[in-house]
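The next block holds one structure in the form of structure tokens; read it before the comments.
With one protein chain removed, the remaining protein chains of the complex are shown where they sit.
Order of writing sets the chain letters: A, B and C. Residues in each chain are counted from 1.
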């Protein structure tokens, strides 16, 4: 299946794009998707320790198993207020 | 000298008046003035443990020595807000 | 620190007061507190609270409190309005504004001022029972 990954805030600048599409099998853990993302966008990989991951509008950990229709967001620490 | 004592809030109801004048020597401690007040207004004396005392616009303890021009206020615990 | 104290029988208009805030570039946080008269007092329904005060002393004690708050926290401005007379249920009796560089000190100072006010500022309340 195709998973759309969106890069928010300065992650879009580092990736050189606001989003990307990645092919993974149904049930792939988020961690494995991220390895593909970081191969395509190594400047994001350098920030992996401070990266927040959401599937849809909820935060998810690396062990979340991706399902058809899931969209993934990667972003830096939030700073509202 | 004459000291004017003002009764605030329901202390005025208990005293039956908003204020009273008391004759004391210059340098009389507040505690001694209060004994005169309570002789005239025994219903106030019953509340002495929860009574707040001010001289002018400042709180004072019983050992404060009254000076000419001082005005004294007696009132129950405050409840603003 | 800017400091304003108003003890008044006029109704408190929190939004008009909020609109009159002056502003400096070092301000990051504004906290407003409104104390509103609730519909019951010690379990019994009430129509209003009638506030009285020893006004001159209340102003002096508020002034001391606000000055002390300004020594404890880096505040830019504190404004306090306390209403006297009959304040009906749902209407505010107290309005307070604290402005500071960061939010922690604005919240801390605002709470401290209210707590201390309830200890030292000579204002009293008398519940007005609801008409039966």
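The definition used in the following text is that a residue touches a chain if its C-beta (ideal position, glycine included) is under 8 Å from a C-beta of that chain, and two chains touch if they have at least 3 such contacts.
Here the structure is a predicted model, which is why all the values come from computation and not from measurement.
Considering the whole complex, the hidden chain is in touch with A, C. Between the chain not shown and the residues C:1, C:86 or C:114, the one that touches is C:114. Only one of C:2, C:32, C:63 or C:126 touches the absent chain when the whole complex is considered: C:32.
By the touch rule set out above, subunit A reaches the unshown chain at residues 6, 8-10, 52, 54, 56-59, 73, 75-76, 78-81.
For subunit C, the residues touching the chain absent from view are 14-16, 18-19, 23-40, 89-90, 92, 101, 103, 106-107, 110-111, 114.
Just so we're on the same page, only the chains that are shown with their structure count from here on.
Averaged C-alpha coordinates put the centre of subunit B at 27 Å from the centre of subunit C.
Measuring from the averaged C-alpha position of subunit A to that of subunit B gives a distance of 73 Å. Chain geometry summary: the mean Cα position of subunit A and that of subunit C are 48 Å apart.
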